[in-house]
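Have a look at the structure that comes next, please.
Every protein chain except one is present and positioned as in the full complex.
For reference, chains read A and B in written order, and residue numbers begin at 1 within each chain.
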Amino acid sequence: MEKILRQEKLREWVDTLDDCEVHAPAFADSVWNYAKVEAGTDIDLSHTNTIGSVKSFVFPQREVFFRFEKKDGVPLLTSTLPDPIPTVVFGVRPCDGRGMPRNDTVFNKEFEDPYYWARRDKLTLIGLACNQPHSPNCFCQSVGGSPHSEEGLDILMTDLGDSFHVKGITAKGVEIMERGRDAFDAVSDSDQAEIEKIHKRSRSYPQRPLGDLDAIPEALRENFDSPLWADMAQHCIGCGICTFLCPTCHCFDINDEVISPTTGEGERVRTWDNCQFPDFTMHTSGHNPRGDLGSRLRQRVNHKFLYFVENHNTQQCTGCGRCITECPVGIDIVAVLERVGQS
Amino acid sequence: MTDNIYLPKIGRIVGIDEETQGARAIKTFKVEFPNSDGFEHNCGQCAMLSMFGKGESMISIASSPLVKEYKQFSIMKMGRVTSAFHAAGIGDFIGIRGPYGNQFPLDDWKGRDLVFIGGGVGLAPIWPVIQTAVARREDFGKITVFYGARTSSDIMYEADFEKLKASVEVQLSVDAPEEGWPGYTGFVPANLMDKAPTSDNAIAITCGPPIMIKFVIQNLQALGFADEQIYTTIENKMKCGIGKCGRCNVGKDYVCVKGPVYSWAELKSLPQEY
Partner (left out) sequence: MVNVEEIRDYAAGLLERGEVKSVLGFRRGSASAFAEPCTLTEADDAASLVWDPTCLNNLTLYLVKDRKQQAAAKTPDNRPVGIVAKGCDSRAVGVLLQENYFKREDVVVIGVSCEDTGVVDPKKLSDKLKGRTASRVAFDDAGGFVVSIHGSESETVIPAHEILADRCLECRAAAPALNNVVFGNTVEARDFNEPFHAAKEAERISEDERWATWEHHFDRCLRCFACRAVCPMCYCPECVVDSTTFVVTLGTSAEEKANRIRWCERSANTSESAVYHLTRAIHLAGRCIDCGECERVCPVNIPLRLLNTKLEKEAFEMFEYQAGHDIEQASLLSSFRDEDPNSFIR
């Protein structure tokens, strides 16, 4: 289903979603991030990209798995599976959208993750095409995506100036569009031409290049033992910025948090974790298979451009550029791949 | 609605055997499922055992799949969760998630000789294979078990070894000279070379400290074993056990799913990051 939505009617459409939790980008504390939209307020879609990716909606920083306590001496576990009200997110960039099917694969294969899916099934993603790159570090096209890619999104909106083109991609998306049907107009031929023109122009902006994607896995394999990795990683400070902001990074930790030491009551909690933290792979014995910076940088790059490709035939990177822009010391995954490719 | 894979079943400790003492003490636990919701498993698989309030630890299931009444785990005291196990008593409750991981392809080895080489607590992951092979004795050729520990008081499953001698060749060793020790004195890989089992139609299954595995594999190769004839089970830090948290990721594999059992032919092609 494709429609036109005049800018001033956006609020009308959003207002029909009153039984959903609506989120949209908001600029606060000098940064764009998703925020809950209060009923009766406007949505701002003038953002570049949000600092946090849309993965937080299905894979939150903190997820309680279950509560544990003792009842007559026997452990009693109470599962805390989320039961969210339907959630609609506006303004999702196509790079973040593309990350979602990759996350779906991870949280589905071999074992289905009920916490992820409880949220995923209730989530509708409304994308906003990028009419121009929002950062010099964008490289969505270099990894097989595009500024108006529909992959992973339920709806894709394109800003036409005084109106939006709104395209329903999935059944979920069409259903959300149906709610606002009174706010929409039909797509005229000139609208169609404008959309095509905007999309075509959006693809013409230069992006950080990656060259032949298919050649990257072999280059990474060949350079596994290269001293390049130690050199490229030497200034890494071992924080979690690249992984936490990444739309497809999914490593996590599971810990028991005791609420009352006397009753033994507590919660088993999942939190984000990060292969760049120094003791991520450390065994209890003290043996650490990836104890140096070079091997940890290599792990991240290999996971995204080699191992995921070997397992799922696609890169685990959607070219959003956040890791490059936000790295405190300028470690740049595109530059890393370039160097590996050249050696 | 599928089972919640993160929600453990409840287990009750019904037996505790002190295998070794000292700084790296080992205890063997027999665990029952009081709610009759136990699961079947295959040789080589592991389970995530919980001490609620402390955390979880991935431990090999050391009992044979043919044993239905309980599951056996041999746990070395290493850190927070394992210390809680060592402080536990009979009747205490734990959590169990599983079975996880792949299995030793025992059925593929019918008619072949089996050479087991274990060291220290590394005997536990291969113990179910030994027990199952012995229970199906006529399916296999010659079975030899090499096992070594630092001292004779560190030898695990002592009583069971006595029973084993009836149907398999047992070659025990201790690392350092000990008064009254009748068996081999020296490291396990050396004992292996000393007894030099034939590689003809044989499969070698080994587990132990990483350094032992390294030399055992070298010696097996020197004895003529092909990489496809050598099997081991590896260890990695694990948290979820289901291939999602990333901790045990080695190359394209999540060891908790694609492993922990590997032939050397498969393992040598993975990055040696374990």
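List of remarks:
The definition used in the following text is that a residue touches a chain if its C-beta (ideal position, glycine included) is under 8 Å from a C-beta of that chain, and two chains touch if they have at least 3 such contacts.
Quick caveat: nothing in here was measured; it's all calculated off a predicted structure.
Although one chain is not drawn, the whole complex shows that of A:V54, A:L245, A:C320 or A:V340 it is A:L245 that touches it.
When the whole complex is considered, the residue among A:Q61, A:Q192 or A:S260 that touches the unshown chain is A:Q61.
Contact with the undisplayed chain is limited, among A:T16, A:N33 or A:N131, to A:N33. Residue A:P328 is the one among A:G211, A:P227 or A:P328 that touches the chain missing from this view. Counting the whole complex, the residues of subunit B in touch with the unshown chain are 23-24, 77-80, 82-84, 86. Touching residues on subunit A toward the chain that is not drawn are 29-31, 33, 48, 51-52, 61-62, 135-137, 234-235, 237-241, 244-245, 253, 255, 257, 269, 271-272, 274, 277-279, 282, 284-286, 324-332, 334-335.
As a working rule, only the chains that are shown with their structure count from here on.
Centre-to-centre separation of subunit A and subunit B, using mean CA positions: 39 Å. Listing the residues of subunit B that touch subunit A in their complex gives 1-2, 4-8, 10, 50, 52-56, 78-79, 82, 93, 95, 210, 235-237, 239-240, 242-247, 249-252, 257, 271, 273-274. Those residues of subunit A whose C-beta lies close enough to touch subunit B in the complex are 65-66, 68, 73-75, 77, 79, 81, 106-107, 109-115, 224, 250-256, 258, 264, 266, 268, 270, 273, 275, 280-285, 287, 289-290, 295, 299, 303, 306-307, 310-311.
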